[in-house]
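One protein chain omitted, others in place.
What follows is chain A.
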Amino acid sequence: MIEAMDVSVHIGSRRIVTGADFQAAPGEFVSIVGPNGSGKTTFLRALSGDLGYEGEIVIGGRDMRHLKPWQLAGIRAVLPQAATLAFPFTVREVVKLGLTAGRSGVLPGEDERLPERALAKVDLEGFAGRLYQELSGGEQQRVQLARVLCQVWSPVLDGVARYLILDEPVSSLDIKHQLVIMNIARDFARRGGGAIAILHDLNLAAMYSDRIYVMHRGRIAAAGTPVDVLRDDVIARVFECELRVNVLPSGGVPYLLPQSVARAAG
């Protein structure tokens, strides 16, 4: 369980996140949505341990402030929004950096083949020998995900659930790879780990999330299952956009189309 209680985050003198309560349990896919500048990334960075905060964050039953970097690295792996690379590493070498903490959770001998397995998972088989810097943005993003997967390859290690923390994991991907990545994260949760993702695509959030947190002006504006949270009034209040939420006949997954703005207006 990752749990945040009354967490506020300042950057400089500005308060970016105010009194956020948040929970992500093992087995769950939790997404965070909200307009640009609502504090999602800042909040995620506090959850990752990068930023100082007020309030409490507990991860796996331990106060995050007391965990050393290498201890945290054994519990959670973080996919950044964008990553620049200073030197010309090959794709395989970048992915292998995920094994720095040495807590992938596979048998010692299998570590050596892990980069290839991770690359296959993110649909980049055969890319191992390419130079990272020569790949497209979407390919780089998937290489980074492969690296993150290596870090916490087993969703549960020594009885402790581990977490994938993903900041806009599908932002520069085509639709096929959006689904590939979302399935990886959901699968990670199904196998006993936890997944926390910032998403801009509300439909993907609705499709994959067990629970959704909506952030608005640095606060959690709504939280709950997709059906509870993705409602016309919440969308209107948070995104300042008059959209109509529909529900797929099968499965009850809510969805919304930008075209519904015109319908609502007409």
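Note that a contact is a pair of C-beta atoms (placed from the backbone, for glycine too) under 8 Å apart; a residue touches a chain by one contact, two chains touch by 3 or more; residues count from 1.
Convention: contacts and distances are computed from a predicted model.
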Listed names "MacB-like periplasmic core domain protein", "Xanthine dehydrogenase", "Iron ABC transporter permease" or "Sporulation stage V, protein AC", matching UniProt entry of the absent chain: "Iron ABC transporter permease"
Touch criterion as defined above, residue of A:L85, A:V106 or A:A120 at the omitted chain: A:L85
Listed residues A:G129, A:G159 or A:P258, member touching the removed chain: A:G129
Touching residue (missing chain; options A:P26, A:G74 or A:G218): A:G74
Missing-partner contacts on chain A, residue numbers: 45, 48-50, 68-74, 77-78, 80, 83-94, 97-98, 100-101, 112-113, 115-116, 126, 128-130, 151
